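Complex shown without one protein chain; remaining protein chains in place.
Moving on, here comes subunit A:
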Amino acid sequence: MGWNSQQLDIVSLMDSWSVSIRLENQEAAASIHEELKVHINEFRNEKAISFYLLESRYYTNNDVSQSKLSLAKAKALLEHFNDIHRYYLHFTEGMTHYYEDQYYDAIASYEKAEKLLHHIKDPIEKGEFHLRIAMAYYNLDVTTLSALHAEKAIKYFKPHKTFEFLLARAEMLQGLNYADLLNYESAEEYLHRAKSSFKNTGNLNFVSYTNLNLGDLYVKKDLPGTAIRYLEEALQSNPKRGRLKILYLLADCYWKTNQPSKALDFYSEGFQASIKNDDITKKWEFAMLHKKYEDRNNFESVWQEGIEYFQRVNDVYNVRLFSRELAQYYTKRKYYELATKYYLLALI
């Protein structure tokens, strides 16, 4: 094979790799990665940069440390970067921060990428930028900015039927933003539309994530019976992510619907799994849930201790969530000093 035809093959392989990653086709992505690695020493600077940036993105799903390593290899060629490479460098750095739950760092990187976004002409890529930054804002509870960027992402994706999967992701996120804004009707509409699109595109993990999100929505709407239906469906497909969240919500819903034996089964599985995974936040969440329904004698002490833990690790969302409920508990019992303390924490 001549040099030119080999180059064309590499370009075509890299394109296929990019598509496989975009469509979350892990098997194909892994196989192309193996094929490309054989040629890495033949790549000139630009191809090598593209390869490492793409490889970093490829690892983001499974192994953040590998992802960072690939970014470092790309950065070693910094003097050969063009503006588009620089855009992807910041964008990918943002994603690695995102998957380490460092959402402010992620936004700082995305903001650097945003300054170079005008070099990117493809509307789908622009849409993806807005989707990613909207996801980071969502996790930080900055709902207005998340909704603003999700709306931009939807506008970019909507005219392109081929990218229904990405449109569905943006719509799922917008549904969650509406839920945070207590507009449950719109939230429901967006989430059901996203679920139907994920079914069409065959992204079963995302069907499961949407079921989890619908379950969470119905918990917020105080409809635990309906939530159970979606959460059980989410669990059945054994999703890649979010299993502990599903178990937590299911335990909560079964306790709320007076089915303690099922609740205890889900609680036990979730609590043990959080210990096994060394997920201390989830361990506290499960422990606090158990004290709320089964072990009322230790409810106050464990919840106080749990909230202190969430404060220590700056888990603002959980501090607010559990403090609000504990404050309501103390208000009912007329312990106003303690109620005030936890209402104040709920406001941080």
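We take it that a residue touches a chain if its C-beta (ideal position, glycine included) is under 8 Å from a C-beta of that chain, and two chains touch if they have at least 3 such contacts; residues count from 1.
To be clear about the criterion, contacts and distances are computed from a predicted model.
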Name the omitted chain as UniProt records it, choosing among "Putative ABC transport system permease protein", "Imelysin family protein", "Nitrite reductase (NAD(P)H) small subunit" or "Phr family secreted Rap phosphatase inhibitor". "Phr family secreted Rap phosphatase inhibitor"
Among A:M135, A:L235 or A:A287, which residue is in touch with the absent chain? A:M135
Determine which one of A:Y103, A:Y230, A:F286 or A:Y342 touches the chain that has been left out. A:Y103
Just checking the interface: what residues of subunit A touch the absent partner chain? 11, 14-15, 18-19, 21-22, 24, 46-47, 49-50, 53-54, 57, 60-61, 82, 84-85, 88, 91, 95, 98-99, 101-104, 107, 122, 124-125, 128-129, 131-132, 135, 137-142, 144-145, 148, 165-166, 169, 172-173, 176, 205-206, 209, 212-213, 216, 219, 239-242, 245, 248-249, 281, 285, 310, 314-318, 348
